[in-house]
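Note that this complex is displayed minus one protein chain, with the remaining chains in position.
Going by the order they are written in, the chains are A and B; count residues from 1 in each one.
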Amino acid sequence: MSHPLLPEVLLLLLIFVLAALDAWMWPRRQGRGFAHAGFIGLLLPLTAALAMWGTRAASGLPWLAIDPYYETWRVLLLTIGVLMAALDAGRRPEADDGAETTLLLIAVGGGLVCIASRHLLLTYAGLEITALALLARSVRQGHMPLPPLSRWLTAHALGAALLLIGIALFALGSGDVSYDALRRQEPGPTTTAGGILLAIAVCLRAGVAPFHGWLAPLTRRPGQELTLILGLGVVPAVAVMARLIADPLIGFTTLPKLLIIVGLLGATLGNLLGLVQRDLRRLLAFALIIHTGYALMAIGATGGPDAHLLHLTVAALALVGLAAATEFRAEQITAAGLAARRPVLAAAVCVCLLSLAGVPPLLGFAARTRLLSNLAEFDEGVFVIAAVNVALTAWVFVAASGRVLFAPRAPQPPPPARPERTAVLVLAAGVLVLSGLWPAALVDLMAACDIVP
Amino acid sequence: MSGLDTPALVIAVIGLPAVAALLTLLTSAWPTVRRWMGVLLALGQVVLVLGVVSVFDTPPSERAAAGPLTIAQLETALPWMSTVEPPTRLAVDGLNLYALLLLSVISLLALLTDLVDGPSRAGLRQTGIFGVSAAAAGFLLSRDLVLAAACHGTTALVLALVIHMGADARPRRPAALSFLVPGLLASGCLWMAAIWCRSASDGLSASVDALVINVIPSGAVVLLTLFLILHLPLVPLHRWQTHSCGEGAAYSGILLTGGLWTILGVSGWLRLGLPLSVDLFDDVAALLRIWGGLSALIAVAVAAIQRDLGDRLRWACVGLAGLVAVGLGSVDLAATSGALLLCAALGLPRASTLCLVCWLPAETGGRGLALWWGVSVLALTAVAGFGGFAGLLPLLTGGSHAIGSVVGSPVGPTAWPVWACLLASVALVGVLLAPVSGIAHREQTTTMPWPLRLGLIVAVGVALATGWQPAPVADWVVSDVKRILADAPLPTEATHQPMDEQPVDDPEDAP
Partner (left out) sequence: MTLTQMGPLLPIGVCATTLLAALVPVSADGPRRVIQSILLGAALVGSAAGYVATSGTLSSSGFGWLTIPGRGSAILANVYIGPESALLIGAIALLTLVTRVALPPATTRLDAGMLFGASTAAHVVVVGNHLLLRLAALEWLLLSVLLLVLQRRASILGLLVAHRIAAGALLLAALIAGGWQVRLFGEVTGTDSVTWVAGLVLLAALALSGGFPFHRSLLPIVSLPAAVRAHISGLLLLAAGGLVLRVVEMGDWTGSSTVGFGFILPALAAAILSLASTDLRRAQLWAWSSQLAFAVALTLSTPAVIAAGVWVCLALVRPAAAWAVDVVDAALGDTADANRWGGLAASLPVACWMSVLAAVGVAGLPPWGLFILHGHLLATQPPATPEFAMLALLPALVVVPALRLGLWPFLGSPRHSVLAPQEQTAVPSPVVATVIFSAVIGGLWPLTLLLTQHLPSTPALGTVAALGLVLLLVTGWVGRRRPDVDPELSASPLRQFVGDGLALSNRRFRGVTGGLRQLAWLVDIVSLVPGVLVLVCRGVGWGVTWVESRPLWWAVLTTVAMVAAILGGRL
């Protein structure tokens, strides 16, 4: 027996168990037990999700689309969760907090909800759950000073407000804001305005240029925290955008071309900013901006879901892997000359950076190939501009990996050695390499996803 | 069909070095085991390629004919990027056969030469050598442009890493980066061209056999030409040759770069690029001829004033690349075949001589070393009696004939690239032999390491053997070049008749 929601049920159970345990054990702490429990616990729903991946057609549940597209995202988000839990396990024992693990799981759940959602309110709920869980986790960790937090809170609040207003405008029409109802609705000025506000809100959540300003202060955070925010907070928002575009809802029919322009703008901006950037954390943020831009272009080109899925997969895995190399406090983390001190770590960091660069034989190459193929069929001029951007991206991240390998040994100490972090980094790098050497399996699975259930 | 004549051979040619790379990584902690295993596997690769050579059908019979282009043998299809789209094809043809043989031999030599770099990072270097071998084999065998671009990019990346892991602690110039940037740029050009061509066709297959029947965008042709040029160290894009094989680079990296990189580009362009460029080939050919001729002349002049032996040699290699460019741009069976043969024949001598010059300490010399240098120079500069001459002769003969027929007039100011080639090829011998005096009059304080000596012996031996019996290699190449050029819009005598000889339309014949 395999219920389509088995992984979600397991996740929910895990959340409840950990929350209950934490409440019961508070204020006593047991080392890194919660982090390890979260890691092992997350393996169960991940295993179930992997077993179900690509095996079932869309199943009709009210307001939830458990379709192949969602299954792909489920695997991705759970994988991110597992890896982040493993990174948690590698932190200092006295920093362990059961609530942080629980909040991590909640963030994962929220991401799943917003992707599976077929109702605007549910989408809003999912996004909010994720954002608030991440925010709460950051606050509990107690490292964040007020100014960067306030910028993030402001952006979050603005996004939430725009989302609600947009939903409200949609609701003025028929009262039902499910996707099926909205598809049948007649277009009008309120629905158009609602669509625009909805798009802006999602772009704000996704950190798409020019709405990316809230990312900058977060780049001073330790790498793991930054990655969590980017990986679980930003990436699912792109999936939401894909759903909204693919489903020809009112007001979104003219958006594909606009998405391409926005995507190009984001990628170009990210490339230009990344050219002069030496700090690895900022580079991670720009990497996500760039890949989000590419994903939006792929969505706008309407060539198939594999292109944007691959980009986000690459971005997520690389970010998680690089989190391990940036998990310490410093004014600037460059990883320059890391190869001279920690060769294995440096090799894995380079794999992640080169995967972001899109060079073969890593997964990023397949992602770029699919994207450029779609754009070439869409329009030659866009293809040429995108090709230039791809070259710039390659330059940015190849140069970064060159600094890791070739630069003289920097005075900055390397990140402290933790087996869990090294394992996460090597695992992420390994997936990027193996799936890059033989991308057919992954590409076929992703290409077979229909975004519209 | 014999037991050897299976497409699995093609997979094995790529798979064996890939597996060897992995095994090397796993056995890095045991140097002796790693080294012996590496040598055995490299020898196995040579034997494997010789097996492919033995089953290759030359001259090709009808049963091996496939498609309008090169005669692909031992063809195999595998789904690489996607199982839904047409699978990517791997095959052996006359244009990549010698390159595969060269690759296997150079990989073995690189493995042995790696001993000169010392034990530090030897495991990683050995892994890199096998990685380069696997990726380059994939590139050479691929008939799909996207797979070829992926393999090419991998080759560039791994080779840059091998170059970087030299014995010197801190090179003055970043040899690896000098190579990596143009290498990845070339991969990018091929990649973009592949996607662009595929979108211009049915959008499904990036195989050259499928794309060739469609109209190819001009931008794609430009990218494919740029792909070729980035492999030929033509002035001013020559720095990867002068820097990457210089100070600080690993010997094995120098061997691989010097021996392989240009032949990869030329062979790849002839197989994948030229068939798609035929519509615009007049412009491309003119560009190659002029650029090649100028580059050859400039390189010879600059080489003549270099005091450092290594710089002099590297500039000479730049000059030789100009000859190849002129040959490729001549749109003539003899010249194009000659260019490929020249390029292939110079691989081993160039690689071994570059290694020798990087090793040569300033204080050592002797008459014996001078003799080695002299013979290597003769092999490198394609003088008569060595393998390169079997390519230079048709290059000069065919190039002049083609230019004469293109211009349509007996006067030859536009034939100057061929004269430049002749002058450069003759002058380069003198330029490279001039330092022999300094080498001969120094005391011999150190002996040449045996891997370098072995490399020189193999290079000179192969050059002499192919110099006096070039027929087998030429037979592999000529039939495929002929097929490709058959589709090129070669100008005929009739289209270039002088004005006063052109037939006048009779108005009475009008409908």
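Quick note on the criterion: contacts are C-beta pairs under 8 Å (C-beta built on N, C-alpha and C of every residue); 3 or more make two chains touch, one makes a residue touch a chain.
From a predicted model like this one, the values you see are computed outputs, not experimental measurements.
Asks: When the whole complex is taken into account, which chains on show are touched by the absent chain?
Replies: So, taking every chain into account, the missing one touches B.
Asks: With the missing chain put back, one of B:Leu346, B:Ala390 or B:Ile484 would touch it. Which one?
Replies: Counting the whole complex, the residue in contact with the absent chain is B:Ala390.
Asks: Have a look at B:Gly246, B:Gly292 or B:Gly398 and name the one touching the chain we're not showing.
Replies: B:Gly398
Asks: Would you indicate which residue among B:Ala122, B:Ala427 or B:Val458 is in contact with the undisplayed chain?
Replies: Spelled out, the listed residue whose C-beta touches the missing chain is B:Ala427.
Asks: Of the residues B:Pro79, B:Gly219 or B:Gly374, which one touches the chain left out of the display?
Replies: B:Gly374
Asks: Which listed residue, B:Val357, B:Val436, B:Val462 or B:Ile484, touches the chain dropped from view?
Replies: Checking the options B:Val357, B:Val436, B:Val462 or B:Ile484, the one contacting the hidden chain is B:Val436.
Asks: For chain B, which residues reach the chain that was dropped from this view?
Replies: 236, 283, 286-287, 290, 294, 298, 301-305, 332-334, 337-338, 367-368, 370-371, 374-375, 378, 383-385, 389-390, 393-394, 396-398, 400-401, 404, 410-412, 415, 418, 422-423, 426-427, 429-430, 433-434, 436-437, 440-441, 467-468, 470-471, 474, 478, 481-482
The rule is short, and it goes like this: only the chains that are shown with their structure count from here on.
Asks: For chain A and chain B, what's the span in angstrom between their mean Cα positions?
Replies: That gives a centre separation of 43 Å.
Asks: Name, in rising order, each residue of chain A that touches chain B in their complex.
Replies: 354, 359-361, 365-366, 369, 372-373, 376-377, 380, 383-384, 387, 390-391, 394, 398, 402, 405-406, 408, 438-440, 443-444, 447
Asks: Considering the complex alone, what residue numbers of chain B touch chain A?
Replies: So the residues of chain B touching chain A come out as 79-84, 135, 146, 149-151, 153-154, 157, 161, 164, 170, 174, 176-177, 180, 184-185, 187-188, 191-192, 195-196, 198-199, 203, 217, 219.
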